[in-house]
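The complex appears here minus one protein chain, its other protein chains still in place.
Letters A and B mark the chains as written, and numbering starts fresh at 1 in each.
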Amino acid sequence: MKNLQQSENKKLQHLLSIKGLDKKIIEQIFDDADMFLEKEVTELHNHASLNGKTVCNLFFENSTRTQTTFEIAAKRLSANVINLDIATSSQSKGESILDLVNNLIAMSVDIFVIRHSEPGIPELVARNIKSNAHIINAGDGDREHPTQGLLDAFTIRKFKKSFSNLKVAIVGDIQHSRVAKSEISILSTLGTKEIRVIGPKTLMPDNIEDMNVNVFHTMEEGLNDVDVVMMLRIQKERMSNNTIPSESEYFKNFGLNQKRLKNAKDDALVLHPGPINRGVEIESEVADGKQSVILEQVKHGIAIRMAVMTMMIDKK
Amino acid sequence: MKNLQQSENKKLQHLLSIKGLDKKIIEQIFDDADMFLEKEVTELHNHASLNGKTVCNLFFENSTRTQTTFEIAAKRLSANVINLDIATSSQSKGESILDLVNNLIAMSVDIFVIRHSEPGIPELVARNIKSNAHIINAGDGDREHPTQGLLDAFTIRKFKKSFSNLKVAIVGDIQHSRVAKSEISILSTLGTKEIRVIGPKTLMPDNIEDMNVNVFHTMEEGLNDVDVVMMLRIQKERMSNNTIPSESEYFKNFGLNQKRLKNAKDDALVLHPGPINRGVEIESEVADGKQSVILEQVKHGIAIRMAVMTMMIDKK
Partner (left out) sequence: MKNLQQSENKKLQHLLSIKGLDKKIIEQIFDDADMFLEKEVTELHNHASLNGKTVCNLFFENSTRTQTTFEIAAKRLSANVINLDIATSSQSKGESILDLVNNLIAMSVDIFVIRHSEPGIPELVARNIKSNAHIINAGDGDREHPTQGLLDAFTIRKFKKSFSNLKVAIVGDIQHSRVAKSEISILSTLGTKEIRVIGPKTLMPDNIEDMNVNVFHTMEEGLNDVDVVMMLRIQKERMSNNTIPSESEYFKNFGLNQKRLKNAKDDALVLHPGPINRGVEIESEVADGKQSVILEQVKHGIAIRMAVMTMMIDKK
């Protein structure tokens, strides 16, 4: 995997997972994102680094929001952007995805942003294309969502500087969340002092022991003295099939409210990948409160994606 | 409302309704639109006034046509344009619209073009966002559609110069038409001599007396000696629920044909916001006839929207 993501001279070729990504590459992405944020302040919105390049959004699973972040980031780099409307189309089988991607490469697409409900599809594509095109994983099943992991860690770094003294808690459906996997992986790579996961036993992955995290089943214990609280979005679909009880029951046990947040440090940050379900996994007072950095995450998401795409195109 | 649309130094911050908009601002928009039309003649199609800015179309009610006019106008100003496909999605409740807009502001959207079936949603958003982003109302329920009002009045000005001598008739479903509300409001602001409305009693709003218009229930009387005839589009949905009788019945009573048009002045203009229902509210001979300025309205619609967006961005 490492060799698939980085070319022989250590440059970023694809972004498929945080797992296996060099700490050096991560820090370079952060520095580049910082630069884009600074230039924003001086009103320099558009950049030329992808001028003449074509970015193609291939979302086999609908996500207007995430697709929009890549579209905005690419347009601000002066790229030509193509959104293919292929969710739930007949294109979802492995073989035909490769035909589709190879056709688009022949049409001169340079970067593919791929989301798919099946884990490993972006990696499959990266392994099998015969060109210098770049693949960015925008979420593959319950496996990874690396740009979300990057922007979350970037946001923490903005406010907390170093990771080596931090206790970070991730709260929710760890088992099915690709965001949680990418967060655990990047926090671990960056040397976070302690990574905790909080949630009901039914929502912990089987291999949670191998993840180098401490597991908690109550908010009160898990949030105790932490520096950062990373909430996960509850997929309402999971409630209907009984993996998760009712919304009110879930909120009663694992929802983040002001009172529970008091268990964490006074200056603890609250993160959420969005869109938030108010009153389900988080109450409005916390989501809109002064410890929340949720909208900063969104802002940083654009800068991180600009940094990743620029790095891919510049370094080849 | 006035303060919401214009900043303290009288600049255009949002465009939510014609009601409450300064005559001075309207005339400035017209002059800017004139300039864009003139430059078009000299083949100068694209302009740089929104270069590096992002315009987001948020249409909670489908309208390919209106959305396209804003998309073309924004692209001709060199903006990055994002079309969010959210019609009939779960995003339609008040609270979540604010979350959505605040997220998009964090992604650096500068101008939102909002259409919603519920009156007041664009104003609600303008009141509650915490940034310098701009809101343009592209139609809110039966309340207002200000850019349509602007382009209609602009078209009249092109051909008739002054409003102070004009008799203008608006024909159709006044009650449910946001276009009619914006037209009445702008004609009134610009000092039109007489504004008439023509339609069946069942399609007049309850507060029609307060609108400073003369009400007619037959075409023959209402069109007599007018300088401008502004047709409204009939919403076919209204027929199925019996507010309006059959198409043929409606056309018999209130459809505009050549014979009826003779009641108006010989050089009377015919306007229609489009798309026209041929043979329902207007016959083809009139729609395509020499008094029709319907396609000029479409052309002017691009220039007016370019002028509004440029004014918002330039003046802040």
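In the analysis below, a residue touches a chain if its C-beta (ideal position, glycine included) is under 8 Å from a C-beta of that chain, and two chains touch if they have at least 3 such contacts.
Source: prediction; values computed, not measured.
Visitor: Of A:Leu4, A:Met35, A:Ile86 or A:Ile208, which sits in contact with the chain we cannot see?
Guide: A:Ile86
Visitor: Determine which one of B:Lys24, B:His45, B:Lys161 or B:Lys259 touches the chain that has been left out.
Guide: Hidden-chain contact among the options goes to B:His45.
Visitor: Which chain B residues would touch the chain omitted from the figure, given the whole complex?
Guide: Counting over the whole complex, chain B touches the hidden chain at residues 40, 43-46, 64-65, 68-69, 71-72, 75-76, 274-276, 278, 295-296, 298-299, 301-302.
Visitor: What residues on chain A make contact with the chain left out of this view?
Guide: Counting over the whole complex, chain A touches the hidden chain at residues 51-54, 80, 82, 84-86, 89, 95-96, 99-100, 102-104, 106-109.
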